[in-house]
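Only one protein chain is missing; all other protein chains are in place.
Moving on to chain A:
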Amino acid sequence: MSFPILSAIVLTPLLAGLILLCLPAERRDWVRRIALAASVLVLGLSFWLYLDYDTGVGGYQFIERHPWLPDLGISYALGVDGFSLPMVLLGALVLFSGVLVSWNVEERPREFFAFMMFLATSILGVFVSLDLFLLFFFFEIAVFPKYLMIVLWGYPKTRDYGGMKLTLYLFIGSMLALVGALALYFNSGLRTFDLLALEKAGFPVAFQRFWFPFVFLGFAILGGIFPFHSWAPDGHVAAPTAISMLLAGVEMKVGAFAALRVGIMLLPEGAAFWSPLILALATINVVYGAAIAMVQTDFKYVIGFSSVSHMGLVLIGFASLNREGLMGAGLQMFSHGVMTALFFAIVGMVYDRAHTRDIPALGGLVRVMPWAAIGFIIAGLVSMGMPGFSGFIAEFPVFLGAWQRAPWVAVIAVLGIIITSAYILLVVRRVFFGDMPVALEERVGDVSRKDKGVIFLLSAIMILLGWFPSLLTPLVESGVRHILALVGGA
């Protein structure tokens, strides 16, 4: 048997987290080093996975399968396809970046890094699960580290509210999804939670139409679908920097990904039936999120709402149910994950130095922290869908796909592009250019070398992908081919 690389990726953070909790609390150096080592290991393994995946063959690869509760048809089954592999890579990247930007956490670093590792296990687990029960298991255990990290390390003024709201929405979603998942399990007649088997179960059309919204919406709530998006900005803002990065960068993709894998792929007829509604909600996401982002005065809320807007494009791509739309959605999940992680990282860097996130109170930061300014501008260009950056190669196919499915969706959603340009440019103009308030002059300094490393790494990935989309497109396309075979789209 070959090396169980997926298990290694998923379990490394868990193990590291447990080791951290066993360390004496005062060994900060050791805590940070172990966290970094674990994240580097995960990143390295994920990259290996990326290099080793055979796009010519496609389908699920690196499969591991062990019986867990055979009586119930539950197994420990892992595998990746072209759609989930970029997500694993994204999770590993954001984890690594998150560890670096959290290097100087003062308050209980041991628990901080340990919980972060647990969250990573949960995230990576969802992406590689081939068993519905296992997927659910990973999906659910995220709530503990998320809630605790927001409430304990979050922004003091809103952390209780934000943490509560996030948890609450997650539970509502989980319950919907759980009910749906159980319905799938019992109705399939296969007595198995195996996703590959359920894909072929051939559920009756009426059944699919009825249960699809439970499953899809249940997961999509974590993807920030309107009108269940309002946990996202509050949760992101309340969370400490690294957790905002993971939440907006990866957790929202976990929701969207699970909605795709369980909702669309298991119940394709249901997806076809409900796609107009999803398109409508997702279109609202795009325009509504961008419009609200435009009028925020809190730097972090701007980015929080921008995530709501951009996840709308992912959902539009899903609901297009065609090649272009799904390709775009897959690329957008990766691109947006990297971009928003960079956004939140820079917002955190600014806040740590300026001690305010109030946009009118900021200004002229390009002079003291040029790296942060350039990184923010690059992320901004990605979010505007500028060619030469990863956002373009992600959004362009989404619009092509949306136009094929329903032109009005594309017509309305392009408004989001204009509004996105507006809020990005306005924030850049006010925060990084303009005159620096006197109060900031003495206390704001440049970002650290590790911060610069994060900015460089994430920016470079977005630019590289913008120029050479073929680094990722064959991979995503092989995943899309499998999905299209299920949904029967052209």
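The rule is simple: contacts are C-beta pairs under 8 Å (C-beta built on N, C-alpha and C of every residue); 3 or more make two chains touch, one makes a residue touch a chain; residues count from 1.
We take it that contacts and distances are computed from a predicted model.
Undergrad: Going by UniProt, what is the name of the one chain that was not included in the view, given "PadR family transcriptional regulator", "Peptide/nickel transport system permease protein", "ABC transporter ATP-binding protein" or "NADH-quinone oxidoreductase subunit L"?
TA: Its record in UniProt gives the absent chain the protein name "NADH-quinone oxidoreductase subunit L".
Undergrad: Tell me which of A:Gln61, A:Ser75, A:Ser129 or A:Thr167 is the one touching the absent chain.
TA: Selected residue, touching the omitted chain: A:Thr167.
Undergrad: Thinking of the whole complex, not just what is shown, which of A:Ser7, A:Asn187 or A:Ser421 touches the missing chain?
TA: Residue touching the absent chain, from the options given: A:Ser421.
Undergrad: For the chain not shown, which residue from A:Pro67, A:Gly189, A:Pro360 or A:Gly388 touches it across the whole complex?
TA: Selected residue, touching the omitted chain: A:Gly388.
Undergrad: Pick from A:Thr158, A:Asn187, A:Ser230 or A:Ser448: which residue touches the chain that isn't shown?
TA: A:Ser230
Undergrad: In the whole complex, what residues of chain A lie against the chain that is missing from view?
TA: 151, 160, 164-165, 167-168, 171-172, 175-176, 179, 209-210, 213-214, 227, 230, 288, 291-292, 294-296, 323-324, 327, 366, 381, 386-388, 392-393, 396-397, 399-400, 402-404, 407, 410-411, 414-415, 417-419, 421-422, 425-426, 429, 433-435, 469-470, 473-474, 477
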